[in-house]
Structures are given as C-alpha cells and as structure tokens.
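The next block holds one structure in the form of structure tokens; read it before the comments.
One chain of protein is taken out of this complex; the other chains stay put.
== chain A ==
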Amino acid sequence: MSYKIEVSGLRKSFGALAVLRDINLKVEPGQVVALIGPSGSGKSTLLRCLNLLVMPDGGRIRIGKDSFAFGDGSKLPATREQARFRSNTGMVFQHFNLFPHMTVVQNVMEGPVSVKALPKPQAEALAGKLLAKVGLSDKVDVFPNKLSGGQKQRVAIARALAMEPEVMLFDEATSALDPELVGEVLGVMRDLAAEGMTMIIVTHEIGFAREVADRVVFMRDGVIVEEGPAREIIGQPKQEATRIFLSHFHNRG
C-alpha cells in the first residue's frame, strides 16, 4: 500500500473509439503528477475515470483504501459506493462548475453538509478556513456570478478541499482563464503541492509542470507514451512524439 493511487490495465471506449488503452499508473503519497498530451489523447477521460464520472470498461483503480475492478464479470459498483469513492477525490474542472444558486461559502459547505452530514456551524468554520487559504475571505457571502474567473476557480478548489480528499484532480484548471488570472490559481495549486497533497494535474502550462510536478506523464492516442521525472521528460524527452508535442510550446515561447 505504498502508493496512493494505483491504476492498472485501464480501458475505456466510446463506441468504436478506444480512448484509453491499457493505462498503468502509480502515484506515491504527496506526489504531483502532470498529465500532458495533445488534444483528444484521453487525459480528461483518464482523470474522469479516476473519479468514476466516466465508468471504465476494464482494469483496476485503487485510491487510498478503496479499490474497484471493472469489466470481465466484475459488477459495477453500487451508487452509494461510487459516491463514497468520489468523495475521497477532489475534482477541479476547467469551467469551475460552481453552484450558481449558492453563495461562495454555501458552495464550499455543500459537500461536508450534504455528504458527510457535518453540522452547519462546523462546516461554515471549515469553509471559512479554506476560503482564507485561497485568499477569498472577503467574498464569503457573494454569489459566484460576481466573481472573476480566477476567483471562481479558487472557490472551486476550496469546495473540493472541503471534503478533505486524499487526492486532488485538476482538469485544465487554468485553461478558461484570462492570462492575468492564471497566476493566482497556479499559486493555490503550488501551495497545495507544497503541503504534500497528492495531485494529478492535466495542464498545458508546461513551465508550471516542470516547476511543481514531481513526475510528468505524456499521453497520446489513449496510451502513456513516456513518463518520468518532470525535468527529464520536459528537458530531454526520449520519445519522438513527446519531443514534437513539447516543441509546440517552445516555439510559442
């Protein structure tokens, strides 16, 4: 049980399209893994499988103590088990997906109150602490439509952290942001990494991946082409496909 996340033989197809083909991945506790690769390579699908938002066709996933097998006669996990499994992983989406009918603090309290049945005062205290951590103590009672993109994403991170997950998953958390707002979200993610949170980050911020990630995983066409220490993969990729992919970023500067 030395790994926090263990994925083996993971497969997923949408109709005839095989999007994930035999994915194997191990992540140590406190490790930050950056998942990079061209559009359509299956990064989001892999992340969503880890959270069961997409049900894999085959393989195994273990996160912390919970593990599921898929396909070949294994039963689909029951709704309640799926929910419990998901509550142990925090997910941050590209488009934030904040609940527009709730204030910032209600967004953050929703998970603990409705899933863990945490009493409201305690949930509010927890939410206050997390919002302070992401630098939004002054926005507690504001509705999401009054926030900038960067502020929304920081609330979304606080909302995910409120479930006290063992693992955080980020799917292009900064791709929908104006360039000047990217920094504040990356800053929060950097802090989380420094605190020892286990994280998988799908990102196009190659510079950030090199700086913050311990390991980089490069995917193409549903397979992991190459993986290793961040500096190695980004600095001296061994595979041609990785080199070509990264060259787009160097060219853009």
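To be clear about the criterion, a contact is a pair of C-beta atoms (placed from the backbone, for glycine too) under 8 Å apart; a residue touches a chain by one contact, two chains touch by 3 or more; residues count from 1.
The rule is short, and it goes like this: contacts and distances are computed from a predicted model.
The chain not displayed here is annotated in its UniProt record as "Glutamate/aspartate import permease protein GltK", chosen from "Anti-sigma regulatory factor", "Phenylalanine--tRNA ligase beta subunit", "Fe-S cluster assembly ATPase SufC" or "Glutamate/aspartate import permease protein GltK". Across A:Gly42, A:Pro56, A:Gly111 or A:Pro237, the single residue that touches the chain missing here is A:Gly111.
The residue from A:Gly15, A:Pro100, A:Pro121 or A:Pro179 that touches the chain not shown here is A:Pro100.
For the options A:Met163, A:Ile200 or A:Leu246, the residue in contact with the chain missing from this view is A:Met163. Across A:Leu17, A:Ala83, A:Ala194 or A:Ile244, the single residue that touches the chain missing here is A:Ala83.
Counting over the whole complex, chain A has residues 51, 53, 79-80, 83-84, 86-91, 93, 95, 97-101, 110-111, 114-115, 156, 159-160, 163 touching the chain that is not drawn.
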